[in-house]
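One chain of protein is taken out of this complex; the other chains stay put.
All chains are identified by letter, namely A, B and C, in their written order; residue positions are counted from 1 within each chain.
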Amino acid sequence: MAKIPVAVVGASGYGGVQLVRLILGHPYLELVYLGGDSSAGQEFADIYPHLGHQLHCVVEPVDAQVIARKAQVVFLSLPNGVAPGLVPDLLAQGCQVFDLSADYRFRDMQIYQTWYGIERTDGAVAAKAVYGLPELYRESLVNATLVGCPGCYPTASLLALAPLLRQGLVAWDSIVIDAKSGTSGGGRQAKTHLLLAEADNSISAYGVGRHRHRPEIEQVCGDLAGQPVKVQFTPHLVPMVRGILATVYAQVRDPGLTTEDLLLIYQAFYRGKPWVRVLPPGVYPHTKWAWGTNMCYLGLELDPHTDRVIVISAIDNLLKGQAGQAVQCLNISRGWPETTGLPQLSFYP
Amino acid sequence: MAKIPVAVVGASGYGGVQLVRLILGHPYLELVYLGGDSSAGQEFADIYPHLGHQLHCVVEPVDAQVIARKAQVVFLSLPNGVAPGLVPDLLAQGCQVFDLSADYRFRDMQIYQTWYGIERTDGAVAAKAVYGLPELYRESLVNATLVGCPGCYPTASLLALAPLLRQGLVAWDSIVIDAKSGTSGGGRQAKTHLLLAEADNSISAYGVGRHRHRPEIEQVCGDLAGQPVKVQFTPHLVPMVRGILATVYAQVRDPGLTTEDLLLIYQAFYRGKPWVRVLPPGVYPHTKWAWGTNMCYLGLELDPHTDRVIVISAIDNLLKGQAGQAVQCLNISRGWPETTGLPQLSFYP
Amino acid sequence: MAKIPVAVVGASGYGGVQLVRLILGHPYLELVYLGGDSSAGQEFADIYPHLGHQLHCVVEPVDAQVIARKAQVVFLSLPNGVAPGLVPDLLAQGCQVFDLSADYRFRDMQIYQTWYGIERTDGAVAAKAVYGLPELYRESLVNATLVGCPGCYPTASLLALAPLLRQGLVAWDSIVIDAKSGTSGGGRQAKTHLLLAEADNSISAYGVGRHRHRPEIEQVCGDLAGQPVKVQFTPHLVPMVRGILATVYAQVRDPGLTTEDLLLIYQAFYRGKPWVRVLPPGVYPHTKWAWGTNMCYLGLELDPHTDRVIVISAIDNLLKGQAGQAVQCLNISRGWPETTGLPQLSFYP
Partner (left out) sequence: MAKIPVAVVGASGYGGVQLVRLILGHPYLELVYLGGDSSAGQEFADIYPHLGHQLHCVVEPVDAQVIARKAQVVFLSLPNGVAPGLVPDLLAQGCQVFDLSADYRFRDMQIYQTWYGIERTDGAVAAKAVYGLPELYRESLVNATLVGCPGCYPTASLLALAPLLRQGLVAWDSIVIDAKSGTSGGGRQAKTHLLLAEADNSISAYGVGRHRHRPEIEQVCGDLAGQPVKVQFTPHLVPMVRGILATVYAQVRDPGLTTEDLLLIYQAFYRGKPWVRVLPPGVYPHTKWAWGTNMCYLGLELDPHTDRVIVISAIDNLLKGQAGQAVQCLNISRGWPETTGLPQLSFYP
């Protein structure tokens, strides 16, 4: 099979370099274009010298015409608000687009505009985008041409919640998501609070009660529950590079449920889904288990003292939470095995 | 004023070395005895060489008679279940005892035995112990002879919850405590899961639904609320040395409450309490702010989307969560200013 | 091609789990046996739950007969001194053995006994062992049946020094190796000084002037130079999980040499060696570049102020410094491409 030519736009960020790494190891893909504005003109190996023996490629200024001439598949890893200036053009010229920003994740453009403060005129295009969480929207991904890949927090949170919501097992207003992220989630741009000297050996909450990922999570929760769901979402910054741990709390409707019942329900829900692993009773995931892989690990407990279920999910925020998931979506859209070119085992420790 | 002679028993652990550090810097205390069983016979400076220029002292085998002959104040920093073999003797000989283990924190010996699996025959002694959380039990600490100092998780959780419970502002069954601890909370004994190679760059939950600090927290919550309170408590291990962050969620009874209202309530509650600082609106604490100090920082938010209050507290688990708090209790018991000999400002970063 | 059955003995340590990970991803190998004494009887997935979806295997007590019945290739990842009790048997029964301990690295059993304090009676077997540093002993590895794989410090140090010594460019008595290691080099056994609470945010030297890796380095330096060479070797413990950085200093004989000259010499020396990458001028390696790969990155500088060359090498201590190198040796011994089944690109950051 001839390899499919692929472009990565926004190549110098962490999403970009993960995409490059995955594409170089993917049997059906060929990297033909790296684009970026701040890094245009630079050798990619000058930005990431560890790739110098594998990749000789200059970052090009972003130009939809050039991209469409070279690539059939385009991954966009850009700041929010930039993709809408490229996507209509790319689609018109026959490209398949996987966008890693928030721009094509929302069904309701009004919600997007409220939370992101960006005017949008491409509502018709956005309406056709598929939400790229394959465990929940697999059918829509087959042959999809525009995929809005979810953020890292929603991925971890929704995989923890989905079986509960789909089966109506918990009180709709009882969901608390206490999420913890490594600092790479904040990107590669220099920001004071992400300096090692600031962020190391310290944990803190941020965006309490008003983080942008809350409406994204609620949109999908609504799909799963078949009715609006409000969630409490609190992100935290953890002194580590990669990984998200989401600790999710909800009140069960039926106090007779046990941990074993719920594990069976979760195992059934995720059967045949290679990127989610439900752990044995009493085992809760460590984010490091997922480091460098596309896995999501889930552990859970039903607490009879409080009639709450606690579900804990762990992913690598840059893979299952970003670049890996985008490749997983591509695999599904093309009919390839879902695991193609994606790492399953971490180099623990 | 003649300095008061002080003993530290269990000196080689993290609680012990913090106590040593604090006593050396305290104007009214003199360190006269270091005890420990596993380290008996060793020069303390061989265990902690960085103290070698300040302290020349051999660790002695633990013997209540010897301790009582030398010291008026005794800090016990021992594994759970050991203190009851020493405390009745020490008290009988006139010592004042500050115990850092769980042994003298529980009013109900039955609850202690259930959770710690240790038989106790010193119920009469235990009944006289004061729970050493000065912001809540200050009056009882004056002239106290036996203080059971709280654990690090309860300290952070209870300081976050106290104003809400005392004033009955939240639904009793709605409290979720998602707590995050540095690895020094696990002590200095070599355990595989606390190795840097295991714990670094990874976060995980443990003891979900069944951690021993839950009944301790519920005992004090009951005191504050004047009725039984059940809490959800989930501890996490965070890749950092020191610090606890507790993120506490509760449903407010009156949906008209605002963040500003709650901040006023908290400021009033903690007025005149030098070791708690309520942060301005929109500011949430970082654990590193408390590093090396006896401070507890509190930030909060009322989320009108869910009618939940989220309170976030940060302490240094080895100071306000352990040794510092014990010295604070001693200060109060003796009528000294509460801040005597305790550090208020971290060496940030 | 039928896959070759492989045994890993000492599977529960860090060397072992890396080997398992690599074997699971190697196209020509099949993992048929996991052995270990302390973990015998345990499900491997109970020790490393992140592997539970890929591996169902109980760790067996170590028994050379059982191993030889099941496996053709045996990796030994055991404490020093244990392998000699197994290796003669394994070889006699036709196994090919790759030993990761120090036991088969020394040509002179006297030196081994001096530094390791272990009596040896298998001198004849040891004499046939090949030193498993493929960039220097590739020819001897072809069809080798017993390979003593080098330690992580010698690998990083020798790859930095080899071109200088082979060509006689530096004064024999001028070599200083200042090496820095992550804590996983100390293994997975619980030791106080490797606790996160102790090792994090601290760097220290150890074994100054008397580390066991010095005679191992000097043995190979002697081979390269054709005469005895003494080196100064100082290891340091760095607050990170993986990686070794060796900063090597030596006085050049010809003060006319330039950085560019030396880079050409290094590039020529390592041409065709896929696991060593000589970096461009002015670029010095970061250990994280090698994380999770079998690469060795080399950067160098000739300082005209002092007429010293400074060479800096970076590897992942558990891969190129341990398990990866063992698989590289296996690949060569079997005539497979040297890169088979080994990762080349890190998941930076």
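One rule holds in what follows: a residue touches a chain if its C-beta (ideal position, glycine included) is under 8 Å from a C-beta of that chain, and two chains touch if they have at least 3 such contacts.
Quick caveat, the model's predicted, so the values are computed rather than measured.
Undergrad: Determine which one of B:48, B:116, B:206 or B:336 touches the chain that has been left out.
TA: Residue touching the absent chain, from the options given: B:48.
Undergrad: Write down which of C:42, C:80, C:189 or C:234 is the residue touching the left-out chain.
TA: C:234
Undergrad: If I consider the whole complex, including the chain that's not displayed, which of A:14, A:33, A:289 or A:347 touches that chain?
TA: With A:14, A:33, A:289 or A:347 as choices, the missing chain is touched by A:14.
Undergrad: State which residues belonging to chain C touch the missing partner chain.
TA: Touch set of chain C with respect to the missing chain: 173, 176, 178, 180, 182, 197-198, 200-206, 208-210, 214, 230-232, 234, 236, 238-243, 245, 247, 249, 284-289, 291, 299, 301-303, 305-306, 308, 310, 312, 314, 349.
Undergrad: Just checking the interface: what residues of chain A touch the absent partner chain?
TA: Touching the missing chain: residues 14, 182-184, 186, 188-192, 194-201, 239-241.
Undergrad: In the complete complex, the non-displayed chain touches which residues of chain B?
TA: Contacting residues on chain B, toward the hidden partner: 14, 17-18, 21, 24-25, 48-54, 184, 188, 200-201, 241-242, 277, 279-280, 283, 285-286, 288-292, 295, 297, 318-319, 343-349.
To be clear about the criterion, only the chains that are shown with their structure count from here on.
Undergrad: If I superpose the C-alpha trace of chain A onto chain B, what rotation angle comes out, expressed in steps of 5 degrees from 0 to 180?
TA: It is a rotation of 180 degrees, to the nearest 5.
Undergrad: Centre of all protein Cα atoms: which chain's centre is nearest to it?
TA: Smallest offset from the overall C-alpha mean is found for A.
Undergrad: Can you check how far apart chain B and chain C are, centre to centre, with Cα atoms defining each centre and the answer in Å?
TA: Chain centroid spacing, chain B to chain C, equals 45 Å.
Undergrad: What's the distance between the Cα centroids of chain A and chain B, rounded to whole Å?
TA: 39
Undergrad: If you look at chain C, which of its residues touch at least two other chains?
TA: Touching at least two other chains: 14, 184, 188, 200-201, 241-242.
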